[in-house]
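All protein chains but one are shown at their positions in the complex.
Entry: chain A
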């Protein structure tokens, strides 16, 4: 069960963290193609991870956890795996593409998204991801970020149902919750 969610997963209003059906965030993916989040994933369950590519420790663990989940459920078409950067100033589409390829995801439909800083800031706030510089400044391009370590599950009706500790939640728990919200389930 999602660590921060209420009990059960019935789709009842009381069980959701947020409803994104009224939200629309214009982002770009690793190929510089415009992606409207979450609209472009309507009808799919969405597994969302949050990273910045200059993070060598926690963020790769988030990606690795999502990758294990994807492997566990055999990469079905009714589930979208999406990674969103909270460092849009440095994480350009090119940088996200290189990162994605380095992690062996270049041949998948797993999208890595970025956007303009204001849009990303609003999206992170909406998804309960806190971001704060811990060293340096945006001006010098050499900074570190304190951030929420999180993976979220969004159902096909674009309701945010679960937030998890992104780097440490066992894949079994993620898979169990994902199974309850997949369209085919």
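General observations
Keep in mind that, in the parts below, contacts are C-beta pairs under 8 Å (C-beta built on N, C-alpha and C of every residue); 3 or more make two chains touch, one makes a residue touch a chain; residues count from 1.
Heads up, the rule we're going with is that contacts and distances are computed from a predicted model.
The UniProt record for the undisplayed chain lists the protein name "Copper chaperone PCu(A)C", from the options "Copper chaperone PCu(A)C", "NitT/TauT family transport system permease protein", "Fumarate reductase/succinate dehydrogenase flavoprotein subunit" or "Multicomponent Na+:H+ antiporter subunit F". Checked against the hidden chain, the listed residues A:42, A:102 or A:179 yield one contact partner: A:102.
As for the chain not pictured, it touches chain A at residues 53-58, 60-61, 64, 67, 95, 98-99, 101-104, 130, 132, 134-135, 144-149, 167-168.
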